[in-house]
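A single protein chain has been omitted from the complex, and every remaining protein chain is retained in its original position.
Presenting subunit A:
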Amino acid sequence: MVKNIVVLGGNSHPELVERICASLGLSPCNRILTKFSGGETRCEVQDSVRGKDVYIIQTGAGKVNDVLMDLLIMISALKTGSARRVTAVLPLFPYSRQPDVPYKKAGAPMSRVGPDSSVPPTPGPGIARSAGLDNGTDMSGLMSKASLGEGVNGSPVKKSAPNGINGSLSRPGTSGPGSPLTRTFTTHNYENPGLVSTFQAKPGYKQWVAQAGTLVADLLTCAGADHIITLDLHDSQYQGFFDVPVDNLYAKGLLQRYITLNIPNYKDAVIVSPDAGGAKRASAIADALGLSFSLIHKERRPTKITDRQSASMILVGDVSDRVCILIDDLIDTGNTIVRAAKLLKKEGATQVYALVTHGVLSGDAPDRIRNSCIDKLVTTNSVPQDENRAQLGQKLDVLDISQVIAEAIRRSHHGESLSALFAYN
C-alpha cells in the first residue's frame, strides 16, 4: 500500500490501470471521463488530489486524438485541483513514431489482392539463397511502397508519368499517381482515400508531412505534466523534446525472459532486426542472451526504371535451419514484419518468432499476421490486446507489462532510482 499517491486511469486501457493499481495495492481515483453529446471531452475528478502525487495512465491506442485530449484535460484538471505533482504514464506514446510519408487509413492497400505472403516459399536447391526478397514478387509490399513513393517523389512531373504497376492493378485508392487531377483541395475523407492520392503539391514544391512529435511533447508540458513515464519510445531522442523529466522504460527484460523460458533451444536462435532503425534494440537483446544477430536491410536504390518507387529487402547474416526471433518496438500495420518473416523463411529459417513491445495491429493487421509466416507473435499489453487475442488465438502471446510500470511508479513516488528498471541484466 503506497500512501499519498493517486492513480488516475484514462479510457484507453482500463485493464492495465486495474492491474497497476492492484500491484500498488490501491484503488484507482474515481473520475467521470466521458464525452458531451457535441463530442467535447467531459472530465471530472471526484476524489481530492490536493497535495497528492498523481499518476495518470493513458496509452496511445484507439482513438488517439481523443486519448490525447482526455489526457491533457485530466492533467490540466489535476493541476487546477492543486495536485502536487502530475506524472503522465504513457505506455505507448502517441505520435511517437513519425512516419514521413502519408499512408492509407486501412493500413497498406492491396493486402488481400495478389499473392499473399500466407504461403511461405519453400527454399530448395537451385534457388539462390542470398537473393533477398524482391519487391516484384510481393504485391502487398509493392503497393505500399508505391504509395510510399508518392511522398518520396514530390515532383508531379514524375508522378504523372505512366506507371505500369499502378495501371495494371487499377484500384481507385492507389491509382493516384497516374491521375491527371490537379485541382486544389483539402480533404479528410477517410472513406475515399483515393482523393488523397490525387493530392498534388504545387509545382516545384516537395510536399512533406507535418511531424507532430515536438508538438505532443510541448502540449503535455503546456497542460502541466511534471514528469513523463513511457515504455520503449520509438526514438530515444524523443526524450529530448521535453523540458520535464522523461523516464523511458524498457520491455527488454520481459522479452528476454520470454525467450529464455518459452523458446526451445533458444541458444541456437538468431535475433533479427527487421530494419536498420531497430538494430540497436535487437542487438542489445542478442548481446544480453549471447545469441547471434542478423539484420534486414531495406534496399532503396532503384534497379530498374519501373522499380523507382519500390524497395527490396536484403538479409545480412545467416539464418538457415535456425529459429529466428524478430525484435521490434512497434507493430502497426504489420507490413514490415510480415515481409521480414517471409524473407527469413525464404532464407531457410525453421521458425519465426516476432517479439514486439507495442502490438497496435491497426487496420487489417490481424488478418495479415494470421496469414503470414510468423509462427508466434509476442507482445506486451501496453495497448489493449483482447481483440487481437480473439483474432489471432494461439498465434499471439501477451506479456504483462503492468509490474514494470507499477514498479516505476512506486520508485518514482518514493524518489528511488529507476535505473534498476532500465538495465535488466
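Criterion: a contact is a pair of C-beta atoms (placed from the backbone, for glycine too) under 8 Å apart; a residue touches a chain by one contact, two chains touch by 3 or more; residues count from 1.
To be clear about the criterion, contacts and distances are computed from a predicted model.
Its UniProt record calls the unshown chain "ribose-phosphate diphosphokinase", which is the correct pick from "ribose-phosphate diphosphokinase", "V-type proton ATPase subunit F", "Cytosolic Fe-S cluster assembly factor NAR1" or "Vacuolar protein sorting-associated protein 33A".
Considering A:360, A:374 or A:401, the position touching the chain not shown turns out to be A:360 (whole complex).
From the options A:11, A:58 or A:200, the residue with contact to the chain not on display is A:200. In the full complex, subunit A touches the hidden chain at residues 36-46, 48-49, 61-66, 68-69, 72-74, 76-78, 80-81, 94-95, 99, 102-107, 151, 184-190, 193, 196, 199-202, 205, 207-212, 214-215, 218-219, 222-223, 332-333, 360, 362-363, 365.
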